[in-house]
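Left out: one protein chain. Kept in place: all the others.
And now, chain A:
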Amino acid sequence: MKPLLGTLYLLGILAPEGLGYDGSLAQTRRGVLEETVSPWRNLDTYSYTKYHPMEEIYQWMVQITEKYTGVVTQHFLGMTYETRPMYYLKISQPSANYKKIIWMDCGIHAREWIAPAFCQWFVKEILQNYKDNPRIGRLLRNLDFYVLPVLNIDGYIYTWTTDRLWRKSRSSHNNGTCFGTDLNRNFNVAWCSIGASKDCHHLTFCGTGPVSEPETKAVSSFVESKKESIVCFLTMHSYGQLILTPYGYTKNKSSNHEELIQVGQKAANALKKKHGTNYRVGSSADILYTTSGSSRDWARDIGIPFSYTFELRDNGTYGFILPASQIQATCEETMEAVLSVLDDVYEKYWDSDSAVKMTLTAMVLGLLVSFMSVL
């Protein structure tokens, strides 16, 4: 009996690995870790400190959704120019509460690999910690997270197959003589007025018209449809170590500019505490350069109050080709910054203290008014 059980036990351990074609088995067999795309990668062995090709990110989204059913759902957003599906993840804890939405997108520029890496890290952190971590748990009580891990999928794939430093999408122009639109110049806000080019050869090509690109259309249609609920729009880029507020298309400031700077500065301070990295905070036109048609400016102008562009590490030493060895530190510090913003957003709308104060004030005023009318 015992030897039989022992044999069955052994089989139980070996069988899943023996049957599944996954990375761990490949490592054992060949003795060398090869970076092959494995159709059956186990989520437990998924490395968040490596860069992943698009096929693996698609798989990861499916597996994350399966592992955390009830909290995560995957949704179709639209098709890219090269007819690839765009998916976002919705992280939402079921409750009777009316939720507001936090939107985060990564990889609108293909070569900024650290950004999609951060989106994946962010999702992982939220899901692994929302039950035990009160800070994250609190956020999920009233907020839903919508995360688009790779916006410019065609471009991202192109950086893996052909040109590591490609930036734009892969749409064809001028009878196939030039390719790609800068998706972050294609949104319908002061389109192509400044800081963008009408020349399809240029890397800041704004497209053939506002929202001419299917990727831009997919994102803006969706965000527009949810704009009443979205309180925070975060778009992740690299490099430069900046937290940018609106606007790029003008030096004028948004109505809540002071608040955005304050929240942004607090986030930069939280980020710096983690690994000492310096981030600067300011409007795009002030501290970076002028741009028109950016998603951040567009989001602000359709009424989303907290709209930021994050430019992640580094400062130019490696630039876009940030070593994978820096993924962890970058993601950890960025996580602190994003959580800081989310805390401020949460406290603005749901802080129980301020809610009570507002109710009391309203009551007192109401009483005063009735007294006045009696006199």
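The definition used in the following text is that a residue touches a chain if its C-beta (ideal position, glycine included) is under 8 Å from a C-beta of that chain, and two chains touch if they have at least 3 such contacts; residues count from 1.
One rule holds for everything that comes next: contacts and distances are computed from a predicted model.
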{"item": "Among \"Retinoic acid receptor responder protein 1\", \"NADH-ubiquinone oxidoreductase chain 6\", \"Translation initiation factor eIF2B subunit alpha\" or \"Proteasome subunit beta\", UniProt-listed name of the chain not shown", "value": "\"Retinoic acid receptor responder protein 1\""}
{"item": "Touching residue (missing chain; options A:Leu43, A:Met79, A:Ile136 or A:Leu288)", "value": "A:Leu288"}
{"item": "Given A:Leu143, A:Leu244 or A:Ala268, the one touching the chain that is not displayed", "value": "A:Ala268"}
{"item": "Among A:Lys67, A:Lys131 or A:Lys251, the residue in touch with the chain that has been omitted", "value": "A:Lys251"}
{"item": "Residues in chain A touching the chain absent from view", "value": "50-51, 159-160, 164-165, 167, 182, 194-195, 197, 199, 201-204, 251, 265, 268-269, 272, 278-282, 285-290, 315-326"}
